[in-house]
Every structure is written in structure tokens, then in C-alpha cells.
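The complex is shown incomplete by one protein chain, all other protein chains being positioned as in the whole.
Note that the chains are named A and B in the order they appear, and that numbering of residues resets to 1 at the start of each chain.
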Amino acid sequence: MRKVQLVRISEGERQTISRLAQIPTLSIASVSPQKPDMPPIGQKYQELDSDSVATKSTSHKHSLLLRRMWRERWVYALLLPGLLYFLAFYYLPLLGNIVAFQDYSPYLGFFRSPWIGLANFARLFTDPEIGIAIQNTLIISILQILFAFPSGIALALLLNALISERFKRFMQSVLYLPHFLGWVIIISIWQQLFGGDGFLNHFIVGMGGKPIDIITNPDFFKPMVVLQVMWKDSGWSTIIFMAAITAIDTSLYEAAVVDGANKWRRIWHITLPGIRGIIVLLLILRIGNILSTGFEQIFLQRTAVGLNASEVIDTFVYSRALLSGDWGFAAAVALVKTVIAALLVYTANRTVKKFGEAGLY
Amino acid sequence: MERQVYTDMVRWDKPSFLGQSILYLTMLILAVVMLFPFLYVLAVSFSSSRDVADGRLIIFPAHPTLAAYSWVLQGGQFLQGLENSFFLVGIGTAFNMLMTTTMAYALSRRGVPGNKFVLWAVLLTLLIAPGIITKYLVVKQFGLLNTLWALIIPGAILPFNLVVLRQFFLSIPEELIDSAKLDGANDLQILRSIVLPLSKAALAAIALFYAVGHWNSFFDATIYLNNPQLYPVSVILRLLVLQGGQSMTETLTGQTAPPDQTVQMAVVVLAIVPILLIYPFLQKYFTKGVLTGSIKG
Partner (left out) sequence: MSEESSTKIERDAHNIQSRRQFMRIATLTAGSALLAACGESQNPAPPVPQIPTVAPDAVTATAQASLGKTYFPSPAPGVPEAFTLPLPTFQSVTSAPGRGGTVNVFSITYAAPETPKNMNHYWQELEKRLNVTWNVTYAVGNANYSEKVATLLASGDLPDLFRLNTGIAPSLLQAIQQGAFTDLTPYLTGSALNEYPNLARFPALLWQNVAINGKIYGVPRPFGFTGGTLLYRKDWAQKVGVPNPKNANDFFKLMQGFTKGDPDGNKSADTWGMGFAATGIATHPFFMNMFNVPNQWRVETNGSLTYFLQTNEYKAAVAFMTKMFAAGLFYPNSLTYTGLQIKQAFTAGKIGSFNDGFSTLYDQRTKIKTLNPNADVGILVPFAANPGGKANYWTSRGFLGFTGIPSSVGSNADRVKELLHILDYLAAPTFSLEANFLTLGIDGWDNKMGSQGVKALTPTGTNEIGNLTNLMSGPLVYYYPSEPPLAPVAQEYTRRLLAIGVYNPVDSLVSPTAMKQQATLDTLINDRILRIVRGIDPQSALNDLIKQWMAQGGTQIAHEYAQALHR
């Protein structure tokens, strides 16, 4: 016996599906095939919040609250270990960032190191190299968001379009491999290939041309860094997207095929929206981290192109703080980064929600 | 409940020959680009000193030898390191999954008082990096120093993995959970019998992230471990590269280490191969999805 099931879906989803259908039939949501429509991952439900039930007295609300908490006791039980963990290993060490206000020395410790108030923060603003560091960091991060981020999605879609299961598995294994190589090896190989005395230049000179300057060219440094990241991590980042894609309800595809949608439209209207939640999540996180770039990758290659092109915040902190043992300054930079990151995440989340998307929280 | 298995696209429409060939060609080019450096690494690891002498790119060593590998393996430290790493990957990942899954599920429940606050607190940790020294003091305080647990417990939940897993859990249809609750199931049972079975792809992905993280963990090991017998394989391999690069001193070794580059590449291969063996077991979760079935009437 078929059961007609009305399922809540968001307005965006309904519009999508009707667009897909292209014919003024009943929207899919109102007719059930064997099973009800499941919205794809990431779509948030509109929930009935019992708190919104108004006109209850405070004490009544209190007892309601307690009763709800009791009802959800299992959730609290499942929450507890993780919560304790975060308190112990994230928030407790956070207290250590107090050294941002000290001229901290490990030997003297927290209690005997002199207090210098905001001096570390002031140094942040007066250091002549900070401007360049911020600029380079932002450019590299933005380039990564524009190019490296979508490349994982694109690869996942390409993989998904493969017919042969075996070839798909083979490709997945191959694509994950670069992630396992450390930067030292990758850069060493890169130099062998593209360096002044490298394979590419041997080839060019052999053909009669002049050697080209890839690795030591300051103008090419930032794109080169992004290219390297794409090589290393595009494949690895498909893991999450593939996991998300497999969770998309196949009946959506079936219905779309029935309605005559071809491969591209299926990708545009089902697959992409289906993984939209994850994409948005990762994008917000990436934006939050905009002030971080990889350290090792840049550190290993920066001498050749000069500090002007390659100094980023992480390398900036390295020479000023870690080499000289200026832990207070390092902590100050970390605090500032955290505050900025929090602001960015908050803003990004608000913006995303304005577009009707499910945000981070 | 009925289960619907993910079906191949081929059943839905006829793929165009041109389209698929372009796709395959692209994939093959990508494969070459991704694989090529590995072939190089592999080739150098099997090279002898004569092959690397002029520093040219090698695809097939003219004089292959196992010298680099036998030199790396002869001290027995690699095996000891493997033991430690297997412990980390096995026990560590299990612990990670336990902690992460429970909290991710709990955070994905809506309407639980206080949940939003905890979520905020967790999200904030995504952006905080505790300093090395304070983390060390905390780890010391908990008595974990110089044990392998120092590499497991402080890293029990990675905020990123937690947030991603929660996102997957959020997409489990509310109806399934509600109907189970109506049947009298508590959250633990729901987690076990509904949510987890439906999230296999996500769980496999997160487990893979944790496992690889444990395998590659280097920095924490050097800071928290004093007993070299506890070093995971990543530290051992780094030390072997250092050892190979040492200048020969006058009175010393009767055996010459193989050329630095070959040792370095052998180390890279040894660092990758074991973890690659794990991957095929998890792969099936990424290609086939097990989807929710219907609520049959």
C-alpha cells in the first residue's frame, strides 16, 4: 500500500525541483514514489521551537525547561565526554595565552615573567614587515579559495561521472596519493623538475630556447604555491564531497531522468545542491582561516623569491617569535588571529543565512 | 526498512561516447600528473650511488639495488616504530571515533537546551591554537607524558572533524529518529541502530582523516615522548634521513650509508605504503552509498 507522505521541504528545494520538472505537474514533493522525499544533506528543517509557545509563566517555563532537560538526558550523557575533553585540552591551555601580556620566558614561567601589558600587541602594528605579511597572506588565501577550493568539488563531480566502478576506485586511490607526500619531498621534486638546472629547463635548452625562471621568480610565487596545494590536496578533499554525494537520495536522480533532465542539469540541480551544505560549511571554515597559510611549504621556498613576495603571517611569527624565543609576541599574534577569525566566521555565517542557506550553526 | 542501493548512472541514460572519452582522457592525464612524482620517488629509492651521481631525473634506475631499504631496516628501529604507529592508528582512531561520534550526534540534536552554547564553544576551538608550552604543561599535569596516550588523548577530537560529522548527522531525516523515539528508543540506541548505519560514508571519511593524522603525527611525538622506544614511525624515518646525511667522521663506520637521496626516498616509500594498505578497506564506503529507505506504510 502506498502511503502519501507530505514532507517538509524548504522553499528553495521546492523551487529547484519544479524548475527541474519543467512541466506543470504536481511537484514531486506532493506525490510519493515508494518513499517520501528526503531533502539532501545540509538542508535545515524549520523546527517547531517549543520555546516560542508564549504566554507561559516563568515558573512554568522553568519546570518545562527542567523537564526537557531530563528528557534529553541521553544527549547530555553523549555530550559530556567531548565537553570535558574540550575544557581540558582547549580551554585550559587557552589560559596560557595570558603570556601575550607578558615578556614570557619559559624558565621564569607564568608567575615570574614580567608583565608588559599591550606592548606585544603594539609591536604587531609597528613592525614594518607586518603590512607585507598580511597582504601576501590574504592574496594567497584568496587565490586558494578561488582555485584550490573548487578544484576538490570539480574533481568529485568528475569522479562521480565515471561509469566504470573499477576505474573510479583506481582514480580515487591515485588522487589521494599526493596528500601523503611531505612538503620537503614535494618541493625537492618540484625543484628537480622546474628549477634552474631542472628537467624542464634541460628540455627547453635542448630545443634551443633560453632557460625560464619559475622557482626564483617572485611574481610567480603565489600562483606556484596555489598550484602546489592543488596538486597535493585536491584529491584528498574529494573525500568529504564523495561522502556527501553518496548520501544524496537516488530517487531524486531517477525522478529527474524521468522528467528528461540530462547529465549537466542533474549535476546542477541535484548533485550540487545536494552537497551545498558541506560546501558552505567548508567555505565558511576556510574563510575563517584566511589568515593562515601553510607554514612549511612557504618557509622552504621563500629564500629564492625574497621576503617581499613570500613573507606570510606564519613565517613572520616564526622569525620574530619562535626563533628568538619571544613566546609572548607569538601568543599576541595568535590572539589577534583568533579574534579576526571569529569575526570572519560570524560575518560569513550571517551572510550565508541571509541567502537562505543553512549556516554553521 | 527497505534499502535502496545506489545505482550506477548507466542505468539512467546512455552516456555519450565523446563525453566519456574526454572524461577518461582527463582522468588519465590527472593520474599521470599525480603519479609521476611517486614513480620518481620509487625509482630513486631503488637507485645506487652511480645512478644518482649526476643528479638527473630518474625513471628507471640503471643499477637498481635494495641498499637504501636494507640500510633503513637493518637497525630494527623501523619495526619498533611501526608497532607504535599501529597502536596509534588502531587504538587512537577507535578512541577518536568514539569521542567524535557521540559528541557530533549530541550536537546535532535540535531543541536541546544549552546545545547552541556548547556548539559555539566548540566552533571557537576551530580558531584557537593552544600554545606549545601550555599544552605541554597540561599534558604533563594529566600524567600523560612519555606515554603513547599523550598522542591520543590530547587529540581525541579534532574540531574540524567534529563539525563535519555533525553536518552529516544533521541530514539524517528527522522522521526516522522521531518514529524511533515514539517506539521508546533512547538516544544511545538511536545513535547505534539508526544514525551510524546511515552514515557509513561519513564515518569512513572521518576515520580515514584521524587514521592518517595519527600516522603522520611527528611534532607531538617529539615533544611529549622521551623514551625513543615509543617513537612512532614518522619520527624514526626522519631520524634515519638525518643519520644518512651525516658526514663520515674519520674513525667511524665500516659501512658507508647509501647516498642521502636514496635513503630519503626509501624513507618516503616506507612512510606511505602501510597507510595505503588501509585505504582499500575503507574505499567501499565511498563508492557505494547505503541510503535510507522508506518508512513503509
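Going forward, a contact is a pair of C-beta atoms (placed from the backbone, for glycine too) under 8 Å apart; a residue touches a chain by one contact, two chains touch by 3 or more.
Just so you know, these numbers come straight off a predicted model, no measurement behind them.
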item: Subunit B residues touching the omitted chain (full complex); value: 49-50, 52-55, 74-78, 80, 132-133, 136-137, 140, 222-223, 226, 228-229, 231, 235-236, 238-240, 242-243, 245-256, 259-261
item: Hidden partner chain, residues of subunit A it touches; value: 105-109, 128-129, 188, 191, 195-198, 211, 215-216, 301, 303-304, 306-308, 319-320, 322-327
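Assume only the chains that are shown with their structure count from here on.
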item: Subunit A and subunit B, separation of their C-alpha mean positions in angstrom; value: 17
item: Residue ranges of subunit B in contact with subunit A within the complex; value: 2, 4, 6-10, 12-13, 15, 19-20, 23-24, 26-27, 30-31, 33-35, 37-38, 40-41, 57, 99-100, 102-103, 105-107, 109-116, 118-131, 133-135, 137-138, 142, 153-154, 156-157, 160, 162-164, 167-168, 170-171, 173-175, 186-188, 191, 199, 201-202, 204-205, 208-209, 212, 216, 264-265, 268, 271-272, 275-276, 279-280, 283, 285-289, 291-297
item: Contact set on subunit A toward subunit B in their complex; value: 1-3, 5, 7, 34-36, 38-45, 47, 49-50, 65, 68-69, 72, 74-79, 81-83, 85-86, 88-97, 99, 106, 155, 158, 161-163, 165, 167-182, 185-186, 189, 192-193, 199, 231, 235, 239-240, 242-251, 253-254, 257, 262-263, 277-278, 281-282, 285, 288-289, 327, 330-331, 334, 337-338, 341-342, 345, 358, 360-361
